[in-house]
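All protein chains but one are shown at their positions in the complex.
Moving on to chain A:
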């Protein structure tokens, strides 16, 4: 169980998250919904340890990790797929994968399995990541995250800017992963459809506060739409 207790965070003097309580159970997909600027990215960066927590606590399996740095959290099993298909642009695809694999015990052994999951990357190994298309970079980004052998995979709008058929494919891969390897997934999304199809639980974020949350059943779609409309 990964949990936020009254977490406040933001950038410099600006507070963006005003006391978030959130629980991500040990299995399945949890989705955070919200409009542009609601604070989804800020929430996920705070999960990763990339933004300082002003007050409140972050715990994982009972252990307080509020003060741990990002790379320490990643070593514990967190992995991040940032918004906007970010990669190490001047490094090649191979180097992008290697630099992550080398930082994790067992990373190199996972390389083949990850490339099986994204066969398109196999042909782009020597191309600079900065020259890949958005969709290719998204795959690279997820591949990098998987190399760390995560227990909790954090994805920030993976469907953004990607054609619908590929979104479908990515969604299937994410859900498949979650059920197969027991990896839990925390997903930020704007599109209610995509988000709730894949999700087991959801939370709606609006201007830095969680305004609704629950199980992602049939009723949830309407509930979430309603919460987003406000």
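Convention: contacts are C-beta pairs under 8 Å (C-beta built on N, C-alpha and C of every residue); 3 or more make two chains touch, one makes a residue touch a chain; residues count from 1.
To be clear about the criterion, contacts and distances are computed from a predicted model.
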{"item": "Undepicted complex member, UniProt protein name, chosen from \"C-type cytochrome\", \"Carbon-monoxide dehydrogenase large subunit\", \"Urea ABC transporter permease subunit UrtB\" or \"NADH-quinone oxidoreductase subunit F\"", "value": "\"Urea ABC transporter permease subunit UrtB\""}
{"item": "Residue, one of A:57, A:128, A:173 or A:209, that touches the chain absent here", "value": "A:128"}
{"item": "Sole contact to the chain not displayed, among A:16, A:29, A:53 or A:74", "value": "A:74"}
{"item": "Contact with the hidden chain (one of A:35, A:57 or A:86)", "value": "A:86"}
{"item": "Positions on chain A contacted by the hidden chain, ascending", "value": "48-50, 69-71, 74-75, 80, 82, 85-91, 95, 98-100, 102-104, 128-132, 137, 144, 148"}
